[in-house]
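Yeah, one chain of the complex is gone here, protein chain that is, but the others are all in their spots.
Coming up: subunit A.
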Amino acid sequence: MAPVEDQPEDVLDSSLVDLNTFNQILEMDEPDDHEFSYSIVFGFFDQARETFESMDAALDERNLEELSSLGHFLKGSSATIGLTKVRDGCEHIQRYGKQENLDGSEEPDEDLCLERLAEAIQTVKKDYEEVETVLRKYYAQFDS
C-alpha cells in the first residue's frame, strides 16, 4: 500500500492557490505518479523566472507594451494552474503596461505607470517565491 500522502489542501494555502483549478491538474496524473502535474508546475517555474527576467529588461527599456504583453502571458499560465495571487499580480502588470489604472481607466502619466510597474513586479516576484516554496515542498514528499 502506498504511504498516505499529504493532500494539496493540507499544504497549500487557498489564498495562494485556487484548489479547484490545481486539483484539476492533479487529476490528470496517472494513479501511481505525479509526472504530469510535476512537469506542468516545474515548467511553470522555468517560465516564470524567464518571464521575470524579460520583465526586468523591459522595465529598464521603459517598454510598456512589452511589459503588458509579458503580464498577459504569465497571467494565462498562472491562472491555468490556479496561482491566484501571481495571476492577479500579472493582471496589474498587464494593465499598467497598457497605461491603465486597475479599474481600466486610462492613465496618461507614463512615469507613474513605470513606477507602478516596478512595484507590481516586485510584488509578483515575492508572491511567486512564496508559492514556489510551498509547491516545491508539496512535491518534495513524493521524492524517495
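Everything below uses one rule, namely that contacts are C-beta pairs under 8 Å (C-beta built on N, C-alpha and C of every residue); 3 or more make two chains touch, one makes a residue touch a chain; residues count from 1.
Convention: contacts and distances are computed from a predicted model.
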item: Hidden chain of the complex, named as in its UniProt record, picked from "Ras-related protein Rab-24", "Cytochrome b-c1 complex subunit Rieske, mitochondrial", "Two-component system protein A" or "Replication factor C subunit 1"; value: "Two-component system protein A"
item: Given A:Ser54, A:Thr80, A:Gln99 or A:Thr123, the one touching the chain that is not displayed; value: A:Thr80
item: Contact with the hidden chain (one of A:Ile25, A:Ala118 or A:Val134); value: A:Ile25
item: Footprint left on subunit A by the chain that the document does not show; value: 18, 21, 24-25, 27-28, 36, 39-40, 43-44, 47, 69, 72-73, 75-77, 79-82
